[in-house]
Structure formats: C-alpha cells, structure tokens
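Questions regarding the structure given below will be posed in turn.
Only one protein chain is missing; all other protein chains are in place.
Letters are used for the chains, namely A and B, taken in the order the chains are written, and counting of residues starts over at 1 for each.
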Amino acid sequence: MTTTVETTPTPRVTDQKVLVQVDDLKIHFPIRSGIFKTVKGTVKAVDGVSFDVRRGETLGLVGESGCGKSTIGRAMIRLREPTAGTVAFDGVDLGSLSSDALRKMRRRMQIIFQDPYGSLDPRMTVGSTVSEPIETHGLAAGQAKRDRVAELLTLVGLDPAYVNRYPHEFSGGQRQRIGVARALAVEPEFIVCDEPISALDVSIQAQVLNLLTDLRSRLGLTYLFVAHDLSVVKHISDRVAVMYLGKVVEIGPPDQLYAAPGHPYTRALLSAVPVPDPTAERKRKRVILQGDVPSPVNPPPGCRFHTRCWLYERLGQPEECRTVDPPLVAISGEHQAACHFAEESVKSDVGVAHMEERSIRHGTPTKALESLAGDAARGNGNQGDPLQTPGGAMEALAASLGAHLPSPGAPVADLGAPGSSAGVPGPDPEAPNVDPQPPAPGTRPS
Amino acid sequence: MQQEPVSTEDVPTVIDLSPDEARREHQEQMARQEAERKDGALLQVRGLSTHFNTPDGVVQAVDDVSFEVGFGETLGLVGESGCGKSVTALSIARLVPDPPGRIVAGEIMFDGIDVLKLDSDEMRKLRGKEIGFIFQDPLTSLNPTLTIGYQIAESIREHMGLSQKAASDRVVDLLGKVGIPRARDRLDDYPFQFSGGMRQRVMIAIALSCDPKLILADEPTTALDVTIQAQILELIQTLSEEFHTAVLLITHDLGIAAGMCDRVNVMYAGEIVETGTVDELFANPQMPYAWGLLDSLPRIDDVRGERLRTIEGLPPLLINPADACRFSPRCAYARDICREQGAQLTSRGSEAHLARCWATEPEGWIS
Partner (left out) sequence: MATISRPVAGEIVQPRRSAGLWSDAFGRLRKNKLALVGLFLVITLLLTGLFGPIIAPWPYDYQDLEAVFAGTGGPLPPLTAGHILGTDQLGRDLLSRLLDGARISVSVALVVQLVIITIGVPIGAIAGWFGARLDNILMRFTDVIYAFPDLLFIILLSVAFRDTAVGQAMDGLLLVFVAIGLTSWVTVARLVRGQMLALKETEFVEAARAIGVRDRRIVMRHLLPNGMGPIIVAITLGIPSAILAEATLAYIGIGVQPPRASWGSLVAEGQKYVRSEPHLVVFPAIAIALALIGFTFLGDGLRDALDPKLKGKQ
C-alpha cells in the first residue's frame, strides 16, 4: 500500500448519521501505449461522484458494466486510489491516513466479491482463509481463534467441521458464504458488496441474499450494494443510486425511484428488466435504447446520456442536453435526478412495470402453504425441513398473505433456527451429502 | 466496452402499445400458432437421454426428455445450470462432445428427418442451413482472425450455393436486418472491433443467414447488459416472426422466458418437470420447483422488504439417480411416495400443461 500524504482539506461538517461520505470522487485510468508507455488517453471510470452512505442503511449502486460502480465500491474502502476527490469514513479522510492507520481502519470496512471462484485463495483452507483477518489484526489466537472461526462459519450457515477443506470442494453459494465469513471476521461496520450474487444460480442467489439481509439486521451492518440487477437492488436497498458512464444520474428511495424515475436512463433500465409474468410483460410500455454505451474515454458533451436518450428525441433534441451537464437536483424529498427535464421523465409512464395491478406473487400457491401449515399442525411434517416446521410454514403463509407474524424464536436465535421461515440457513443448508447427518433420507445418490 | 462511437443514425424508439392492442395482437398470434400446431411439429424430441462418462461414473445429464417445437413457435427451456437444458440443445444439433458425452436413447425428428440417423455430412448440411445457433458468448463463437463479412458469407456460400456477389449482398442485407448501421462499411471489420451487443447481432445474422426453420438460442443474452439484452431479445422476437422461424430459447431467466416464449419447459436434474403455455405456467405453476424458482426471484414489480422464500440445498448429482422424484430432497412438500417412486409428467387441467409432481396430481395432497 503506497502512502499518499495529502494536505487534508477541512472536512465538511457532517451529519452524525453519515458513515461514508464520497465527495467529488474521480478515478481516471491512463491508457498507455507504445515503447515509452506514453499516456494516450484517460478512461474516466468515475468522473465526479458525490453521495453519502448513512449508518445502518443499504445503498444500492446500479448501472451497466463499465459505468464505474465497482470502481467506486473499491475506492470507498481505499482499494483504489482516487484521482481526485475524497472518501471520508466516519469523518476521517481515508486519503490522509498513513498506511498503518489505514490498515487499522480496514477493521471497520470490508468487501464481498462477485466471483466466488476467484475471491478465495485456492491454496488455503477455509479455516486459514477465515482466520487470516483475525491474525492480521491480532483479534484472537489459539483456541479462541479457532472458536471464533467456527462461530463465523456457523453465522454464515456453514458447518464448522469444514475448516480444513479447500475452496474447490465447495459450491458457488458455499464459497460466497466463506467470503462473507472472511469479511465479517474483523467485525466491520461497513461492507461493500460487489455484485455478490450475480455469479450464482437463481435459487442460490436468494439464499445468499437472505443471508446478507439477516446479517445486516443482526449485526447492524451498513452496506454498499453494487449490482447490475435492478430487482435485486430494489429488494435489498434503502436508497438506490443509478450510474451511467462514471456519473450518478439518479439517487433516491426505491419506492420513489422505481415508481417515478426522474431520469430517462433509469426508465430505460427499468423497462429493460424482464418480469417473470407474461401478462405484465405484454402490458408494459417499453423503451429500447439504441446503440451501445459510449466510450468512457471520450464521454459525450453535455448530458452523457443524450446520445441514447429517448426523451431527448421526444422533446425535439433540446440544445442544453448537448451542452450543459445536468447536476443532481431534488425532485421530491430525497429523490434526486440529473436531468434537465426530470419533470417530463417523472410524468411519463414509459418502462415502469404496473405494480398496482398485481397483488399476488405467482410463486408458491396459497393452498400449498396452507397444506404445509396443516401438516405442521398435525405434526406429521418432515422435521428438519425448514418449511415443514410450524414457524416456517406459518410465517411463509403469513408473508404470502401480506402480514407478518412474529418469529417463534428470539431475534438472535433466529438465524440458525430451522423454524425461522424458509430462507434462513441452518448449518450448511447446501451440502447434505457431506453433512454427517443428512437432513432427509435418500438425499442423493453418492 | 468497445470504443465504438454511437451512431447518430440510431434513433431511439419507444414502443407504446396500449394494453388493448397488445392483447389483440397476442390473441391473433395465439390463434396463428394454434393453426400451425395442428399442422404438426417442426421438431419432435422423444425420450432423449444423453449421458456423460466421468471418472466418478456416468452422469445422466439428460434423461428421457420429450417435447415438440411447432413451426414458428418459441419454446423456452428454463432451468438452473447443470439441469441439462444446454445438453438438450446440443443433442438436437448432435454437437455433444463425444467422448465424454453420448446420446444413449431417444429419437429426434426435425421436419420429418430422423436427426440421429444422419451421417456427419448430412448433419453438417442440416446445421447452419436448417438449424441456426446463437450462443451465450459471441466473442468465442466468432473466429477472431476472419472478417465479419467473411464469416457470415461462409455459411451462405456453403449452404445456398450463391455467388460471391450475391452472397455479399445478402450479408449486407442481413446485417441491416439485425440493426448494424452502415453494414457495407463494416464487412471487413474483425470481431474485436464490435461491442458485445453488436457481436451478438452478427451471431444472429449468421444464424439467420440460410433461412433456417429453427434457431437454437442458448442463453443468448446472459453475457450482455440489461439494455443491450432488451435490444437483442426484441431483435430475436421480430426476426423470428418475420422469417417465421421457430426458436428454442434456453435461459435461466424466468423473466426472459415470460416475455419471449409461447410455451415453456422447466427442467430440473436432467428431466422436464413442468411444461405449459407461458400463461398457464406462470399463472398457475404446478411443481414445487417452479414455485421455488419464482419465489426466489426478487422482482422489480414487487413490494419491497419481504424475505425471499428460497429453495434450500443443491441439485443432485446425476450419477445413478434413484427412482424417486429428483426434487424431493429439496422439496418442503415431499412425502414418502416422492422418495420411493419418480412421478410422471401428467396433465394439469389443459392438454399442454403437464407437471411431474405427486403432490399436485388430482389425487395429490396439494391440488
């Protein structure tokens, strides 16, 4: 880690609630070529971005590949040096810290990666992977360290008996859990989740997503959730920021942002997300953006989106879109968008899925949940199957009916208890074949 | 991202269809397809089983799979990785790598031709001419050392016997159809000069180059961004209608299947576990695996904050599967019969809607 000693600018007076403050962040990568490695251009991966992450909230960061969202995530925990601008963590400018001070600060901020195959050292056992942060910060040693590793593995839903196994012996979802355990080992306050589920299969995605939600409420974590999937971001985030070509174009609470997007790009993104409902798919008003995202080496002048903007075309190509880069301005309350014609966008009904017309999910039918609840009440359920236990079935039923019953266990016991609704990981939910006690007979031919 | 300047010719379009129009159009479409279906199927797969030899044993990647694709119909094959959906498509094209893979049983009738009885020469004529392909990764499917124009023309010259000039005209025509601006200027470009979305357009042009009757599209948009995905899906949809081409769309994304397909097969552990028209299947799924898949998707049109219901566990190893419902180890509704005997695909209300589940059978415990 190189130390950059900069003259610390006087920090802005900050809200106590703000945990991470990103101020006019710019990250440019020089393009070098030729024998003398002369700089031929600059990729403006992040080009002037400011936002806050508040303590305890989850901020979703969405955008297409190359928009700079992952780069911001890494810069926020100082894995990338910004070209300009500051990231302040709990009021401390990370750029002003010495490398030792930064190392200490790393206890408070962590990252979970996208690729469950690349983010674990293939030559290290699960035990050494999870204990590395503990050793690095001298948090525990000997038996205390081993106990802590076991506790962490249990926390993420893995069997602690796996400590001596290697990553290649695990499935993608399990590896992702190991990555989460490693991040949690230092008891961080802030975690950057960099596309943590996009490399996983659909059913495994939901398991990991539920795990992250549980850990957040249980450990009081603050997340920056970077993703390209708008549905996932909506599900987990308290606020959402949409990025396009290195800039935040819209930010706000998901209820407002998804229902009435103030930026035409957000609308286009929303309209492009497929909905697993053929009726809704046929009803939606679509806007299909033409062309590709322009190169971040030479972003278009004015509003960066105007080259693909449907609203710009509709409004007869107004000049200011081509000349003036619109700043983020408030639409209503906390909802901000960077568009000269945000009101026009809000008024439009392009792209938004018709939420109000759908009330039931086309997933598990109510009768199935009732059957489960009935089974459980009669006591002939298959004990050990999460959904079969009274709490699980009742809660699932309640959830489907739009109400919430209190979980039968205490909140803390919630996590490992088999009764707490379908998604909660019991010890190692994914690998019945290596589990010493398979949950169901005839689990799988070996 | 390729450093490709955005063409000013690309005028954004907004497709506003009022619900009524959309419905009417949909009904017409359904009626058309109904008429076509009576004329017999373009592709009939009967009892297809494809196995792979591995050091750990024989993996039954596809096990007794049967389905039909009608002329001009779009059939979805939906499932998670390893469920056998890609192997099914490869088997139809006889592209299963052998060894280790082998089609051990079944019959594949394509437009009256028994595909499995063709010799490799006849098979080559069928591929590319009658069956077009669109794969997930357009970069690896295109030869980086040949120009785009050459690669499209190759298959046209091979299968249609056109002259150089005629073939080149057809290439320009195709590239225009798939939405590549200034097509004639780009014939001599190489794949690396195209962005991901543009490369996928080129793949579609190649797939359509000989007016195939069927396109096998294996996760055609998985590697693409969501706005580009929307472009490509729309393109596949309009072109398959224009050329009256049937599409076998393989995807893990239920949303894509809902928007694109006429009928959908859900696959799990090498078997089809549910099949039906999109409307039946999404409105009234009849198999706990399908419920679980739909439940575990966070949805953009959802009320926020609800906990996702998930499917616990992992798909089974497909080595010597027992005679049992393959989903039963992960199924919350499973009873003894599920673990003792595999269920059959049986009808659920309509002729087209079938499911493989004891619980949702008419006499089952969830019906």
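The rule we apply is simple: contacts are C-beta pairs under 8 Å (C-beta built on N, C-alpha and C of every residue); 3 or more make two chains touch, one makes a residue touch a chain.
In this text, all values refer to a predicted model and were calculated from it rather than measured experimentally.
J.: Tell me which of A:Ile77, A:Val287 or A:Ala342 is the one touching the absent chain.
T.: Touches the omitted chain: A:Ile77.
J.: In the full complex, which of A:Gly60, A:Pro133 or A:Pro261 touches the chain missing from this view?
T.: Checking each option in A:Gly60, A:Pro133 or A:Pro261, the one touching the absent chain turns out to be A:Pro133.
J.: Among B:Ser66, B:Ser81, B:Gln237 or B:Ser347, which residue is in contact with the omitted chain in the full complex?
T.: B:Ser81
J.: Looking at the full complex, which residue from A:Thr58, A:Ser119, A:Thr154 or A:Thr364 touches the chain that isn't shown here?
T.: Within the whole complex, the residue contacting the unshown chain is A:Ser119.
J.: With the missing chain put back, one of B:Ala205, B:Met260, B:Leu318 or B:Ala343 would touch it. Which one?
T.: The one listed residue touching the chain not shown is B:Leu318.
J.: In the complete complex, which positions of chain A touch the hidden chain?
T.: Counting only chain A, the missing chain is touched by 1, 74, 77, 79, 102-104, 106-107, 109-111, 113-115, 118-125, 132-133, 136-137, 164-166, 168-172, 174, 179, 182, 186, 201, 431, 433-434, 446.
We adopt the following convention: only the chains that are shown with their structure count from here on.
J.: Measure off the straight-line distance from the CA centroid of chain A to the CA centroid of chain B, and report it in whole Å.
T.: Their C-alpha centroids are separated by 29 Å.
J.: Report the residues of chain A in contact with chain B in the complex, numbered from low to high.
T.: My answer: residues 64-66, 171, 173, 201-207, 209-210, 213, 228-232, 234-236, 254-255, 258, 268-283, 285-297, 300, 307-310, 313-314, 350, 353-355, 358, 361-365, 367-368, 371-372, 382, 385-388, 396, 399, 421-423, 429-433, 440-446.
J.: Which chain B residues qualify as touching chain A in the complex?
T.: Where chain B meets chain A, its residues are 1-8, 10-17, 19, 22-23, 26, 80-81, 195, 197-198, 225-231, 233-234, 252-259, 278-279, 282-285, 288, 291-314, 316-317, 319-322, 324, 328-329, 332-334, 339, 359, 365-366.
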